[in-house]
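The structure appears below as C-alpha cells.
With one protein chain removed, the remaining protein chains of the complex are shown where they sit.
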Amino acid sequence: MQHAVFEDVRIEGHLIDSGIMSRVMDAIIAGGGEFETLSFDVGRTNDDASVCALRVKAADQPGLDAILTQIQEYGAVSTDPADATLAQARLAGVFPDTFYSTTNMETDVRIAGNWVRVTNPEMDLGVRIDEATGTAEAVPMADVHVGDTYVIGHAGIRVHPQERPRDKQAFEFMSSAVSSEKPKAQVVADVARMLRDTRAAGRDVIAVVGPAVVHTGAADELARLVEMGYISVLFGGNAVATHDIESALFGTSLGVALSTGIPTVGGHDHHLRAINVVRACGSIAEAVEQGVITKGLMYTLVKTGTPFVLAGSIRDDGPLPDVITDVIEAQAAMRTYAQSAGACLMLSTMLHSIATGNMLPASTTTVCVDINPAVVTKLADRGSWQTVGIVTDVGLFLEQLANELDK
Amino acid sequence: MQHAVFEDVRIEGHLIDSGIMSRVMDAIIAGGGEFETLSFDVGRTNDDASVCALRVKAADQPGLDAILTQIQEYGAVSTDPADATLAQARLAGVFPDTFYSTTNMETDVRIAGNWVRVTNPEMDLGVRIDEATGTAEAVPMADVHVGDTYVIGHAGIRVHPQERPRDKQAFEFMSSAVSSEKPKAQVVADVARMLRDTRAAGRDVIAVVGPAVVHTGAADELARLVEMGYISVLFGGNAVATHDIESALFGTSLGVALSTGIPTVGGHDHHLRAINVVRACGSIAEAVEQGVITKGLMYTLVKTGTPFVLAGSIRDDGPLPDVITDVIEAQAAMRTYAQSAGACLMLSTMLHSIATGNMLPASTTTVCVDINPAVVTKLADRGSWQTVGIVTDVGLFLEQLANELDK
Amino acid sequence: MQHAVFEDVRIEGHLIDSGIMSRVMDAIIAGGGEFETLSFDVGRTNDDASVCALRVKAADQPGLDAILTQIQEYGAVSTDPADATLAQARLAGVFPDTFYSTTNMETDVRIAGNWVRVTNPEMDLGVRIDEATGTAEAVPMADVHVGDTYVIGHAGIRVHPQERPRDKQAFEFMSSAVSSEKPKAQVVADVARMLRDTRAAGRDVIAVVGPAVVHTGAADELARLVEMGYISVLFGGNAVATHDIESALFGTSLGVALSTGIPTVGGHDHHLRAINVVRACGSIAEAVEQGVITKGLMYTLVKTGTPFVLAGSIRDDGPLPDVITDVIEAQAAMRTYAQSAGACLMLSTMLHSIATGNMLPASTTTVCVDINPAVVTKLADRGSWQTVGIVTDVGLFLEQLANELDK
Partner (left out) sequence: MQHAVFEDVRIEGHLIDSGIMSRVMDAIIAGGGEFETLSFDVGRTNDDASVCALRVKAADQPGLDAILTQIQEYGAVSTDPADATLAQARLAGVFPDTFYSTTNMETDVRIAGNWVRVTNPEMDLGVRIDEATGTAEAVPMADVHVGDTYVIGHAGIRVHPQERPRDKQAFEFMSSAVSSEKPKAQVVADVARMLRDTRAAGRDVIAVVGPAVVHTGAADELARLVEMGYISVLFGGNAVATHDIESALFGTSLGVALSTGIPTVGGHDHHLRAINVVRACGSIAEAVEQGVITKGLMYTLVKTGTPFVLAGSIRDDGPLPDVITDVIEAQAAMRTYAQSAGACLMLSTMLHSIATGNMLPASTTTVCVDINPAVVTKLADRGSWQTVGIVTDVGLFLEQLANELDK
C-alpha cells in the first residue's frame, strides 16, 4: 500500500465556515497524504461547533510528521496525545535540533499529562519548559541559555486557531482588505469604535508609524489621538521622530514646507540639523524639557508620558539619541508592549509594521493603513481574522479618524 | 566632413529655465547631429527672454530633417523660413504621405508668406489648409476627405512651446506630481482656486470620471461641484453612470452597499438591473423625467442641464442607452468640448483620461487624481507645465475639494 | 419568531475542501439569515463527494430570495424544485423585470419538469427559452427581441460551480497568483504543458494582447507561438497592431527603437504614419498582400491565416481599418471565439482582458501575465480555479515560453 503510516486526529470548532477543515484537507493532499473521515458531527446551526475525527495517512513517517506539524496549526490534535518531547539547549542562542517552532496562536503543551498554556505566543520562537514550575513560555532564539529545556518535535502540542468572529458586525469589518475603491466613512467609524472598545476594556493600543505620517501633515492628527488617550505606545524609527522634530523646528518635513507642500530652498539638511540639535540636548525628552521642541507628535508623547520605541535601521542619519541602534535590543523593547496590546494601528511603514506583526499574538486586532495596495496586502496577510487592511491616503484617514473620535 | 548638411534656426523665449534649450541640444546630439551656437543673447533678469541662433548639422538630409522636426516642437524656426509644402489627400480617411503631424501646442503655418494660426491644436492630427480663406485647421485622420489640402514635411511650421509659468505661485503648484507623501490641504486649496479662476474667466471645466468615484462614495461630492457650477461637462463611460444609477436605485455600487462598504448578498447583478431599467425608459434623462432616478450624480447633471458624454468600451454591459458605442463618434463628441475647455479634472479613470488628454491643447490646466502613482505619472506626463498629478484617495479628495469650494 | 420563512436546499460536491460550504454559510449569515443543517454526509476520503441538506431561514421573503439567489451560484438547489418562471420581453434590448442574470458556470434550467443545459454560459446575461424546442441559451441584453421568452426570478435554476481540480499537479499550478517573488522556470513549463494539452485536445487558444508585448520586443516571440500553432485567435486593440506594424515599417514602437530601447529623434509620429499607410492599403491583410508589411506579429497572423479581432477604444488614433469601432459589434466578434476556447492567455492588457474575461465560461483555463501585481490580482479574481495570474516581465516570459514550446 502506498500510504503505509497514519495517525488519527481530532479537530473541533467552526470547522467549515472558518475554512479550517478546508485548509486541513489541502495540507494533507499537498503533503502527499490521504485522509479518511472517521466521523464528522456537523454543527446543526450557525452557533454550534463541529467535531471531526480524521485518519491522516502518508507514505512514510517524515511525510506524516510534516503533515501533522502543518495541520496542528489548524487545531488538529492526536486522538491519543503524548507528552511533549523535551531536550536541553547545549549552546547559548541555539535551540536544540528539531525544536518546535511557534505560531502566533494560543498554544498548549502537554507536560506530565497536563495541558499547559504557553505564555507570550509569538511567531517563530521556541517553547521553553520550566519543569520545576510546570510552566511553558515562548522564547526568541537569541535568548536561549545553555541548559534550558525546549520542546522538540510536534508531539504534545495543541494549537487554538483564531476563529473568524461569529458576530456579524465584527465579521464584516474584519473580513478582508478595504480597497481604495470602497467608501471610507463607515470604515473610519468602525476603526474608531474598535479603538474606543479596546481602551474601554483597559487594553493598550500600539501605533506603528512611518515618516509619511509626518510628510502628509498628519502628525498633528495622530498627536490628537495621543492626547485623547487612544495611543498607548508608539513604535517607529529614526525617520518619523526626526521629521516630526524637523517640522517643529523648521516647519518642514524632509525639507518640504508642511504649510504649502513646496520644497524649501536649502531645506534638505533640516532633518540633519534637527538630529544634531537633539543630540546636543541628550534626548528627545531633554529637548522638550529645555524648551527646544515645543510642539508636534514627539512633544505630545513626552508631555503625555506616552512611551515610544524608536528602532534603528541602516538607513538612519545620526541617529537621534533615543534610537535603539541594536536591532535585537530594539526587538526586546518592542516585545514588552506587543504581547499585552489589544490593538495595533500600522500607519504607512512596512519595515516597522512587519517587525511588529511578527511579535503580535494572532488575537490582536490590527489595522494597516497605506496608500500602496501591495503593502496593505502584505501586512494584512497574517492568517488572522483580526487584521484589516485599508488602502487610502494616511493623512486624510487620520484626520477623519481623529474627528470621529473627537465627536 | 562628417556633418555635411546644416540648417540655421532661431529660438526665443525663456530658453534656459524652461529647459527648452537643454532639450534642443539633447535632440540634436541624440539625432546624431552637432550644433554650433551662432549667437546667444541671454535674458539679463528672470523676466527677460533669451534669443539663440543655432547651426544644426547632420550627416545627411534625412537625419537633418528628423532633428529639425523634433526641435521644431521646442520652438526652433528656420532663420530663412519657406512656405509650408502642401499636398492633396487622394483617399478618404488617409493623409497625404509625409503629412505634418501636429503637437498639442499653439502652431502657426506659413502660407503665401504669412504665418497663420492653426485652429484646434491637438496631438497627432494633420493640418488642413483652406487656400481660399487662407486658414489652417487641425483635423483627425478619420475626417480626411478626398481633395483636402494638407501640410506635408516640416517646412513653414512654427510651434509655440508652452513655457513654464513665470508666476511663482502657479509655478510651484504646477511644477510636478504631488506624491502620496505630501500634505494635501494646500493642494486642495490650490485646485479650488484654479477652478474658481477658470469659471470666473468664463472658461469650461471638464470632469473625466471613473467608476471609483462612485464606489468610494464620492459621487455626491462631485454632484455638489456640479450644483455649484464648477463642472461644465462630464466625460465618462458606461460604468460610472451605471454605478451611480445603481446607487440611486439600490444603494449599492457594484453590489457593495455605499452606507457600509459591505457587499450586499445577491447584489452583484444590481448594475445590470439598473441598466435594464434605464433602457426601458429610453435614456437617463427620460428616467429622471419619469421619476425613476431621483438622486445622484447623473440625476444632478440632468437636472442642472449639465451635458455629459458617455463613451463606449468593450468591457461594457448593456450598455446604457446614452452610451455612444462607436468610439470614433464618441471621440467627436468629446472633441466638441475639449478645445474650448479652460481646465480638466481627471478623476480615477485611465482610459477616459488618456483619451481626453490626447484631445486637450497643451495650455489646458489639467489635474489628475488617482491613488495609483503609476496612473498619475502616466497622465501627468504630457510635456505640459499646465498639468499636475495628485496621488491620493479620490473619495477623500473630492470631499475636501467640495468643502473648500463651498466655504 | 425572527426568521419566519425558510426553504430547504441540497448541495452536493467536494463541499468542504472546495470552500463551497463555507461560502454558502457566509452568504446566509451575511444576508441576515440562519441555517440549520438537516443532514451532512461527509465524503469519507478525498475522492468522495459530500452531500448536505440545509434549511435556510430568513426574516422575510425578499431576504430569503436574496440569499437563495446568492447560494444558488454555489450549487444550492431547492429540495423541491419548481419549473423556471418565464416572462416575455416587451421592448427590444430590454430584459423582462426580475430577469435571471447568469453566472459564467454551467447552468441548468427546469422546463416542464426537465433540467435543460443553458448554452453559452457567460457572466451577466439573460436566459432565453425556446419553448418550441425546449432549449435555453444565454443572451446579451443588446440582443433581446420583442416577444422573446426569458427566465425571471431564481426558481428552477441549477448552477454547477467549478470545483477545484482534484488532480494534485493542476491544483498546485492553478491554486493562486504567482507573485514576482516566485521562481518562474516551473511556471513557464506548466503553461507550456497546458498549451500543448489544450491544442492536443483540439481546443482553441485565445491570446489577448496589449501593446506592451510589442514595446518589450516580445512580439517576435508571440509570432513564434503563432507559427507553432499555439495561438488560435488574437484579441487586441488598435495599439498593439499599430505598434507591431510601426516596428515592421520603422523598427520602432511608440518611437522607441526596438534594437536599442532608445527613443528615435522625430519618431513619435511613426505610429500615426503606420496607420496612415495601412489605411491607404485598405486593411492589414491588403498591406501584407501588397508587400508593405513584411514581418512582425500581424504579418504572421495574416500569413498563417490566424484570425484576429481588433476592438476599438476612445484612445485610438486613426484607427487601423481592421479595428471594429463599435464596441457592441466588437463584443459580438469576440464572443464568437470565447465560448469554444479551451484556454486564454492575457498578456499585459487590462482593458481587453477584462472584456474577454467577462465572456469566458468559468471552465476556460486562463493565464494572466502582467508586471503589475494589481492588474494580475484583478484579472485572476474570477472566482474560478481555472485562472492563474503571473507577475513578471511579459517580454522575458514570452521568450522563455516560446523556447520551452520550441524544445
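Think of it as A, B and C in the order they're written, each chain with its own count starting at 1.
As a working rule, a residue touches a chain if its C-beta (ideal position, glycine included) is under 8 Å from a C-beta of that chain, and two chains touch if they have at least 3 such contacts.
Remember, it's a predicted structure, so these values are computed and weren't measured experimentally.
Of the candidate positions B:V5, B:A30, B:A189 or B:A257, contact with the hidden chain is made by B:A30. Interface note for the absent chain: among C:I28, C:V178 or C:A402, the touching residue is C:V178.
Across A:A4, A:A49 or A:L91, the residue that sits in touch with the chain not pictured is A:L91.
Residues of subunit B that touch the chain left out of the display are 16-19, 21-22, 25-26, 28-30, 34-37, 40, 42-46, 52, 168, 171-172, 373-374. Where subunit C meets the omitted chain, the residues involved are 172, 178, 180-187, 211-212, 215-217, 256, 258-262, 371-372, 391-393, 395-397, 400. In the full complex, subunit A touches the omitted chain through residues 27, 30-32, 65-67, 69-70, 91, 93-95, 97, 99, 101, 124, 141-142, 262-267, 269, 272-273, 275-276, 279-280, 311-319, 325-328, 330-331, 334, 351-352, 354-355, 358, 372, 374.
Heads up, the rule we're going with is that only the chains that are shown with their structure count from here on.
Taking shared numbers over all numbers used, the subunit B to subunit C interface scores over half, which places it in the same class.
With every chain reduced to the mean of its CA atoms, the largest distance from subunit C is reached by A.
Inter-chain spacing, taken between the CA centroids of subunit A and subunit B, is 46 Å. For the pair subunit A and subunit C, the distance between mean C-alpha positions equals 38 Å. A separation of 33 Å divides the Cα centre of subunit B from that of subunit C.
Within subunit C, contacts with two or more other chains are made by residues 30, 374.
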